[in-house]
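Coming up: chain A.
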Amino acid sequence: MAGAWRAAGHAAPRIAYGASSALARQADAGAPAELFLSADLDWIDWLAQRRRLSGPPVRLLANDLVLVAPAASQAQVRIAPGVDLVRALAGGRLAVADPRAVPAGRYARAALESLGAWKAVEPHLAPAADVRGALALVARGEAPLGIVYRTDALAEPRVRVVAAFPESSHPPIVYGMALLSGSGADARAFAAYAASPPARTLWARHGFRFP
Partner candidate 1 sequence: MLSGEELGIVVLSLEVALASVAASLPFAIGVAWLLARRDFPGKTALDALVHLPLVLPPVVVGYLLLVVLGRGGVLGPALASMGIVFAFRWTGAALAAAVMSFPLVVRAVRLSMEAIDPRIEAAGRTLGARPWRVFATLTLPLAWPGIVTGALLGFARSLGEFGATITFVASIPGETETLPLAIYAYTQVPGAEGHALRLSILSVILSLAALAVSEWLVRRRPGAARHA
Partner candidate 2 sequence: MLEVDIRVRRGAFHLEGAFRSDATIVALFGRSGSGKSTIVEAIAGLLRPDWGRIRVGGRTLFDSERGIDLTPEARRVGCVFQDALLFPHLSVRGNLAYGERLTPASERFVDRERVLSLLGLGPLLDRRPATLSGGERQRVALGRTLLASPRLLLLDEPLAALDAPRKAEILGYIELLRDNFRLPMVYVSHAVEEVTRLADRLVLVSDGRTLAEGDVAEVLSRADLKPHTGRFEAGAVIDARVARHDEKYGLTTLAFDGGELVVPNVDALPGEPVRARIRSRDVALALERPRAASFQNVLEAAVEGIGEEFGAIVEVALRVGPTPLAARITRESAERLELAPGKRVFALVKAIAIDRRSVGYA
């Protein structure tokens, strides 16, 4: 997205990647950020409470949760209430982002809980530091199955999507965007661009949906 913005002739945005928690705390502590994009609306609300936002947050994108396996795997799993993931794992572990800490993990837990599969599979989890870590575990064949975002699965050629979790099984995965206090005109312009139709085509190509 930043690339497209720059190609259109604007100043390149500087992007700081990180966990929502860390970024939010940094913004709170006064780091010179103008725009905050996060999958974790709780942290955006937290910033709002501390009066760090210069405007209301916008729900920009949505994502899906998918079950992935290594590209070479023949695994077939049908995601429905009561799905027996433990059997599908066959002794291996289910790679997820840490459900205690990371949004992707929390969504995965919610989805599994709603399908009644959480209790059975909880002792067989491999909680990774983040969703990329979980993806790597599946890509390397370390874990036979994993739960990641659809956008991540599409980006990694060494995994294949086995099945998708129904939207209803988890809270909506929504990416919020908020302008921080002290942001300038450039930032506002970029924020507007990110929500525009040409931008949407780009987003969709990567696997995002729109709320």
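Convention: a residue touches a chain if its C-beta (ideal position, glycine included) is under 8 Å from a C-beta of that chain, and two chains touch if they have at least 3 such contacts; residues count from 1.
If you want to know what made the cut, all candidates are chains of the complex that A comes from, given by their letters.
Please read these numbers as outputs of a predicted model, since none were measured by experiment.
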Checklist entry - Touching chain A in this complex, which is it: 1 or 2? => result 1
Checklist entry - Which of the residues in chain A come into contact with candidate 1 in the complex? => result 19, 21, 42-43, 46, 70, 93, 95, 98, 100-102, 125-129, 133-134, 136-137, 140-143
